[in-house]
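Shown here: the complex without one of its protein chains, the others still in place.
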Amino acid sequence: MDRATSAEVEVPLLDIPTGKFGMWVFLVSEIMFFTGLIGSYIVLRLGATSWPKPGEILNTPLLGLNTLVLLSSSLTMALALHAAQQDCQGALKRNLLLTAALGTSFLLIKGYDYVHMWHKGFTISSSLFGSCYYLLTGFHGLHVLSGVILLVYLWAAASRGVFSAAQYGRIEYSGLYWHFIDIVWVVLFAILCLV
Amino acid sequence: MTTETRLPFWRRYIFSTNHKVIAVQYLFTGITFLALGGLMALLIRWQLAYPWQPVPFIGKLLFAGSGGAVTPEAYPMLFTMHGGIMVFFAITPILLGALGNYTIPLEVGARDMAFPKLNMLSYWFLFVGSSILLVSFLVPGGAAGFGWTIYAPLSASTEVLPGWGQDLFILGLALDAVSILMGGVNYITTIMQLRAPGLTLRRLPLTLWGLFFSAVLNTLWLPIVASALFMVLCDRRLGTAFFLAGPLAPHTGGQVLLFQHLFWGFGHPEVYILILPVWGLVGDLLSVFARKPAFGYKATVWSMFAITILSGIVWGHHMFTSGMNPLVGKAFMVLTVTVSVPTAIFFLNWLGTLWRGAIRLTVPMLFTLGVVFVFAIGGLTGLFNALQTFDVYIHDTYFVVGHFHYTLAASVLFGTFAFIYFWFPKIFGRQMNTRLGQLHFWCSFVFLNAVFSVMMFLGLHGHMRRIADATAYEFLKPVQHWNVFIGWAALGLGLSQLLFFINFLYSLFKGAPTPANPWDAGSLAWTVSSPPPEHNYATPPRVFCGPHEYGVPSLTNGDWLSQTDPQAAKLARS
Amino acid sequence: MQHWGFPVDISTTGHYVDGLFWLASGLTGVAFLAVVGALGYFLIRYRASATRRAYYTHGDSRGALFVTGGLALLVFCLIDVNLAYHDHTAWDVVWGSPPSSRDALRVEVMPEQFTWNIRYAGPDGVFHTADDVTTINQLHIPANRPVIVQLSSKDVIHSFFLPNLRIKMDAVPGLVTSLYFEAVKPGTYEIACAEHCGFGHYRMRGFLVVEESTKAFDTWLAAQANEGSPDLSWGWDWGGQT
Partner (left out) sequence: MIYGWLLGLTLLEVGVVMAGWPRGAIVTLLMSTALAKALLIALYFMHLKFDRRAVWWLPGIPLLFGIIFVGALFPDVVWHLVQRM
């Protein structure tokens, strides 16, 4: 459908495919959404009289590991796109599945972290830091989850062989979303767990 | 792609991906909620005119427990739901949902929106959201009662407002926000990417520019308020304290004013989100019915752009009395008055369009001129609110209520009607009754000004907004008769809308069939039949000039050029 | 008891607010009449007719832009800058120059749904001590003496609105806000809540009693002081800040 209509485009201002443009516009609103959350966090934290030291509560090494996991998933995602462009179906399917797997393991580690924290008495209602931590990472987690679902869907499509060197749009656009989630985590990791 | 004529009914008219069907779905949803919100307004005005008196006729049904009278508990629900419904479920669906969905693909010469499935999803998110809002009336404790501004801590603490109606309101709003964002992605992408050959940005109808900028504002600022809404929900149900402080807060550190910043960070752009499409529509319609090119097209578009930027950095003028840092107050005051420069340019260009025109006073034209008149009042009274020292007096009084009803209710309502009367022939292939339309305009015009101008005088007297009974205050007793006056004027306004509903429904089934282009309009949409074919254009049209080529000299057949008219290449100047 | 316009002004600064209104009304009134006048004239003068065709211009010539921009700039200078300047000067008087806490009467106001708790420092002149005087919905002040009010809130946001003094300030939980004023007309006036604070918002009404003299005020205060012990669950030390 996108491609059907984008044939009618005269001279696109940015001369990128319609689907990519749409994804970017969507990411714009995503950026603003996380601006609202992260901005509130910054304001609340700077306004607070006391704040726990980094590592005092959170399990920094574990979350660092999680960062590596997500970064790796970004790499595999990039490789998947590359494979699609090169028309290597095998590598494409493998990398998509790998990305989904890495995303899942990120969620699992996060889940373990949540449970662990909760038992230590660090809950969403225990302190302002707790509220911010669970709110921000929670919303990021939801984004990862939806990303994983999207990846599985792409993998299924790839298995049906719908992608080729000429047809890799959806891989690219989903990739944009996935990398965006990665960026968000990089920022969250720094401002929540390290600073 | 399969032509939808072969699709079953439910795919063609219910879960349709066709932008025209979706637009009509938005239109009917919007009009329904417009009526609902209007009914609430009447209940509010009755309570203010005759405090605690049983509401005639419908009172027994609505407020059985109190013998038909509005109760102190019910009153906040009324004005909360009136505001929420009017802003998010009546005006937004009509002006963005219906106007946007219908005009954008037609006017850019596309077969459909860029993402038709997303478009359908967008409507159904609105549908679910609005249903949740309606359900919230029925839950124990009733609907939301914190005012449409959802100010924390009133909204954020279950100790002061326990009912689930509050949470449902926020949930419904969140879903509506998602719906609007999906729409925004579609509008921006379609306008930027799917323009027909020859349709450069300088040849877009002004309506599309208005819709474009309002979509941009939505994409930028709606997520901000969405994040705030989720934090409010956490505060209510998960024991957090983002916006709670003092005795109500489970733990320290929350900031009450943060919510107001997040809310108005979106809330002020929202004003322009609603008015920008109307401004665009006014620019186009004045040009069509003055048979004259839109005066200063480029200046108008750049003013829209300037306003889009400015609207994002003036929210603080809603918070002059909120206890925020007074140092920033003056900055916000100065920025706010600056908005009047682009606004002035709009008015000058509108008047410039009429100047030496050949004006046809059709019904849509009447409503367009109505917008110019009431928005002049709305815009100018905005200056008063910008002045800190005066604002702290009239803040949260009926002066503010009158002002924003002139901009958001009066202007946007007239814009909505201009849209409907103008596009009805294209959408349904039938004409609306002119006599009824004129009557509808004049009644609305008189009553509307009666209602909202008097509100401002009440505000000057210090009449607070959102109070259920002005007679509780000695200093308001002498002006109570004005509340009675507004009550009856509001009833008149409500009744004159019946003229519209009658006209709309009658014309829908019995109206005279209309030609493809009943208004001699130049833009692309009017080159296709009314109603347009399933997919608008068999082949992408070629565009040779702007949408406002009226009164072209040296034309013998008619006084105007269609955008697809090849001879425009040598005759047109845009 | 007037039926139109502003309620009676009992303050020393209220005329700044009213003045701003009349100035703004004058300036915007002219602009409004200009717009409506032009609108009406064009509608009558330039009706469609079979003989005449509209003047074909896009209004994008340098001249047209010059006129449009010029007029917009004129509006900006004559109306916006003008109003902004007067607002700026008025603000500095009404809000920007609080009296020193020595010669001013200091009051703490702590609203809750739906009453105004009002606290005076009492004989020792220090807040949050045993001899504080607290009243409910009764704010008595002497005429012709500056008053500084500090506000906070027990539950939700309320707004401390004094119509006859043309000022209001929100009472925000977890935050201390303040305003100051000086009343010159003795009598009994009303305090209103201007921020929606729940179903009882409309009846959250207090009384502002302006006593003729400091003496009358002191006798009233003394009478209050004798009534029971003040509730110490709220109130805060001013710590020198005014």
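Here the chain labels run A, B and C in written order, and each chain numbers its own residues starting at 1.
Here is the rule we go by: a residue touches a chain if its C-beta (ideal position, glycine included) is under 8 Å from a C-beta of that chain, and two chains touch if they have at least 3 such contacts.
It should be emphasised that the depicted structure is a prediction, and the values quoted were computed from it without experimental measurement.
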item	value
Shown chains that the omitted chain touches within the full complex	A, B, C
Residue touching the undisplayed chain, where the options are B:L138, B:V328 or B:L495	B:V328
Hidden partner chain, touching residue among A:M77, A:L102, A:L128 or A:L154	A:M77
Where the missing chain touches chain B, by residue	220, 224, 246, 255, 257-258, 261, 265, 312-313, 316, 323-325, 327-328
For chain A, residues in touch with the removed chain	13-16, 24-25, 27-29, 31-32, 35, 38-39, 42-43, 46-47, 49, 54-55, 60-61, 64, 67-68, 71-72, 74-75, 77-78, 175-176, 179-180, 182-183, 186-187, 189-191, 194-195
Touching residues (missing chain, whole complex) on chain C	152, 174-177, 236
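Keep in mind that, in the parts below, only the chains that are shown with their structure count from here on.
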item	value
CA centroid of chain A to CA centroid of chain B, Å	34
Chain B and chain C, separation of their C-alpha mean positions in angstrom	30
Between chain A and chain C, centroid-to-centroid distance (C-alpha), Å	48
Where chain A touches two or more other chains, by residue	none
Interfacial residue positions of chain C with respect to chain B in the complex	1-7, 16-17, 20-21, 24, 28, 31-32, 35-36, 38-39, 42-43, 46-49, 52-60, 64-65, 67-69, 71-73, 75-76, 79-80, 83-84, 86-88, 90-91, 94-95, 113, 152-157, 159, 161, 163-164, 166-170, 172-175, 177, 189-190, 192-203, 205
Complex contact set, residues of chain B against chain C	72-73, 75-76, 145-147, 151, 153-154, 157, 159-161, 244-249, 254-257, 290-299, 321-323, 326, 329-330, 333-334, 337-338, 340-342, 344-345, 347-349, 351-361, 369, 372-373, 376-377, 380-381, 383-384, 386-390, 392-393, 395-397, 457, 460-462, 464-470, 472-475, 478-479, 481, 548, 550-553, 559, 573-574
Chain A-touching residues of chain B, taken from the complex the two chains share	1, 109-112, 114-118, 181, 184-186, 188-189, 192-201, 219-228, 230-231, 234, 238-242, 250-255, 258, 262, 540
